[in-house]
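The structure follows.
Only a single protein chain was left out; the remaining protein chains are all shown in position.
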Amino acid sequence: MTMLEGRTGPWEVVIGLEIHAQVISNAKLFSGASTEFGAAPNSQVSFVDSAMPGMLPVLNERCVAQAVRTGLAIGAKINLHSVFARKNYFYPDLPQGYQISQYEEPIVGEGEVVIDLDGGASKTVGIERLHLEQDAGKSLHDQSPNQSFIDLNRSGVALMEIVSKPDMRSADEASAYVTKMRSILRYIGSCDGNMQEGSLRCDANVSVRKPGGELGTRCEIKNVNSLRFLRQAIEYEAMRQIEIIEDGGTIDQQTLLFDPGKGETRSMRSKEEAHDYRYFPDPDLLPLELTPDFIEAQRETLPELPDEKKARFMADYRLSPYDAAVLVAERETADFFEDVARGRDAKLAANWVISELFGRLNKAGKDVTDSPVSADSLGGLIDLVADSTISGSIAKKVFDDMFETGREAAAIVEEQGLKQVTDTGEIEGIIDKVLADNPDKVAEYRGGKDKLFGFFVGQTMRASHGKANPQMVNELLRRKLDG
Amino acid sequence: MSGLSALTLAEARDGLKTGDFTSVELTQAHLKAVEAARPLNAYSCETPEKALEMAAESDTRIAAGKAGAMEGLPVAIKDLFCTQGVLSTAGSHILDGFRPHYESTVTRNLWDAGAVMLGKANMDEFAMGSSNMTSHYGAVENPWKRKDDRKAKLVPGGSSGGSATAVAARAALAATGTDTGGSIRQPASFTGIVGMKPTYGRCSRWGIIAFASSLDQAGPMTRSVRDAAIMLGAMAGFDPRDSTSVDAPVPDYEAVIGGSVKGLKVGIPKEYRMEGAPPEIDALWQQGADWLRDAGAEIVEVSLPHTEHALAVYYIVAPAEASSNLARYDGVRYGLRIPGSSLQEMYENTRAAGFGQEVKRRVLIGTYVLSAGYYDAYYLKAQKVRSRIAGDFRDAWDKVDVLLAPTAPNAAFGQGEKMDDPIAMYLNDVFTVPASLAGLPAISVPAGLSAEGLPLGLQVIGRPFDEETVLRAAHVLEGAAGFDAMPDFIAGG
Partner (left out) sequence: MSLDKETVAKIAHLARIHVPQQDLEPLAGELSKILDWVEQLNRVDTEGVAPMTSVVAMPARWRADAVTDGGYPDDVLANAPEAEHGFYTVPKVME
């Protein structure tokens, strides 16, 4: 367990997360306006979204299906009966004066998610609930000195609010949880997980306690939009709370914003006053009733999920938990790996994908979907290594070339004459030359300086431009030097 | 052409069909009546040009043999309905200048059936009231007078008071109303006309400015039961844009007019016998039961034990929903904005200036009963009692086909009366609210005159979506009552 060290000893951090995930759908939760990102202000707004008098909400089937699919993907209980409720508060980007959400009876109940931690360890985090709700519009405060501008394009877009139990104990665990949840959402296509565009946002509830002690007062950090900020915010907030308590103070329950510039959390002034949301069932909407058939139909649309895939990769390909976890994080990556591994040594394939391909992609700021080296091409390269056409070290050079030019391995090997030399006579010729050029070293070796063997290997390989089969070089050298 | 505005909707329809007059003539006669009726303040907005344009189009369609069910018939539209390009204010200052870019489904249905719009009918602000005294556009006057006091101005009831007055004063062939706790039936009773609230879900609420979403329902206000049947048929229908709209076929309501009530079981809910109610209300109720019995119906006493609590339930549930429904009037997207030094001040100034006293009262009550710590005690409790009230009705339908009750506990009262005692005002709806809470169809039929010479209505309540039986019984009552008294003020002359 990760502890934070204070003046008075170790402290345990207790973290619960609320994720707001934008549902992938064409139209909004309760209106037929488009959900597309980045349109001109107020152009994707219906009279329903702008809360014109007399306008009424009608539920989007796909959004319901997405919530159910997500619930199933986290092994959660799907509630056959759920209720939409109004959460009442005034804000200019909330045109109705209330948000339609779910309160006492959400569509999805308890579930759980296994998160992947460092060194292949894992941990189960409980899910409290998942409910559907409307997003608000957007207020722009920096366009004019004395006005805020309101754009309602986001108003009414469907969100899933996923509430975890307070099961996380460190910023790392919190980050691993969001990563895993994002992975699941992207696998099933219920949310694109784009944190920059705000399709995935999270609120962190943070409290601290002495190990095994009672839960402390929690503070909620709102709307964190990157994993890095999430870690920073949690770490800062936990230390802030520890210092207050150790100085004899108490924690006030409050809502905070993380300021990435300063690396600090600060109180949200506008939300300071106590809220009284006056939730009640929305009389414009009837209770949502699902049939077991509907739920089964949704279950059938689910792909293999990250955990299932990870288990399969470990069993079928004998991959380590770490490698498997890395490969299944994104569905596209896992598919890419499987394409590479098909009919080949899976461990070798995993190594190539994880260390070589991911390394290069990261550096180039690309991901597997726009990789210059296709799965087939990478497989072709691995085949050349496997059948000893080229050596492992040559293969790395060939790979660099493939990444730059997008060409096939075989073509590069052919054109640059990189084929491994396996002809005994040819290698013997090179060795003879190396030995002839270094008579003093030969004498030293034969006089007992065994360490020099490596020198001869190196020289031979260099003379062959790396193409000599290393095993054969070893054998022949030994025969010539020792024999 | 004089006399045209005195016709019933059915007579006018038949006259257009036979070519006795054109829709333009009929509409011109009504526009004159609308002008003549101005002292009553029934209309908050007149649309004569639109009316004549629509009438001309109707005449073309009639000539082409393409007449709809309401073809060429001029009607008034309660100002709670959003009408495209036409001021739609709900009788509130806060909707100053609001011209929607959309048309409510019910009015769209009416225009599709060929109806002609004379204008928007005045109403209690946001449909909150039983007197039509709370409109930002001023009080509406009932065309009826007490026989021994011609001076006193009487209220037409509310909230559809402008609609009721327009129809009673012959300044519209018919009008749309909306009923949340009695807002069609009570003013119908006060002005001697027919007013029907159909089953909740029968008429689309889309485009009707919301007061209390679980109760609001549109319906026709007419001068005969047949007219109500014709107009309801044109207004009703499934609307995919309203999640509470019911996908059921709309029967030919007019076809049931003239049907017999022989063997019909008519329930008399004993709890509607209110202590302190004027004896003439009870007497008329008894008379109504006798009329139906004479026509072959079987009169059965039934019990609706939770009736006495209906009004209290209503004055929790309706304000709660209203407090939320009216949150959108914040000065940002439409209507009134009163500036302030901050956003919060702008909100508070706008809503303080934009809402009248009664609306504020209800918004505050509604806010309170939903607030933390009070929700269970008030709102949840009220919704539980509401379940009991609905259950009472369900039990009654095991024994009877319709229920007969008075519409209101009194006849029209004077403008300014009951204004300082909200609860006394709320009691106006004591007989209409139970059916609203249960979402049942109910109609008020003018059945007699009070000792003061003012109209009194009787109410027929039916099973969900059984408007047909309600109309059939109401038509028999109408025939037996033979109500032919005329209001003091007749606009058509």
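As written, the chains take the letters A and B, and residue 1 is the first residue of each chain.
The working rule: a residue touches a chain if its C-beta (ideal position, glycine included) is under 8 Å from a C-beta of that chain, and two chains touch if they have at least 3 such contacts.
The structure presented is a predicted model; accordingly, all values stated were derived computationally and were not measured.
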item	value
Candidates B:Ser243, B:Asn325 or B:Thr469 - the one touching the absent chain	B:Ser243
Of B:Ala33, B:Ile365 or B:Leu454, the one touching the omitted chain in the full complex	B:Ile365
Which residue of A:Gly213, A:Pro287 or A:Gly359 touches the chain not shown here	A:Pro287
Full-complex contact with the absent chain, from B:Tyr378, B:Phe431 or B:Phe489	B:Tyr378
Touching residues (missing chain, whole complex) on subunit A	25-27, 31-34, 40-50, 58-64, 83-84, 90, 92, 139-141, 143-152, 257, 268-270, 276, 278, 281, 283, 285-289
Residue ranges of subunit B at the interface with the undisplayed chain	97-101, 200-201, 214-215, 240, 243-244, 246-247, 306, 309, 312-313, 315-316, 323, 327, 330-337, 339-349, 351-352, 355, 360-361, 363-365, 367-368, 371, 378, 380-388, 390, 422-423, 437-439, 464
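Just so it is clear, only the chains that are shown with their structure count from here on.
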item	value
Subunit A-subunit B separation of Cα centroids, rounded to whole Å	58
Subunit A - residues contacting subunit B, complex	47, 50-59, 86, 88, 90, 92, 95-98, 148, 150, 276, 278-280, 282-286
Contact footprint of subunit A on subunit B as seen in their complex	81-82, 88, 90, 95, 98, 100-102, 104, 205-210, 212-214, 240-244, 320-321, 323-324, 326-328, 330, 332-334, 343, 347, 367, 370-372, 375, 379
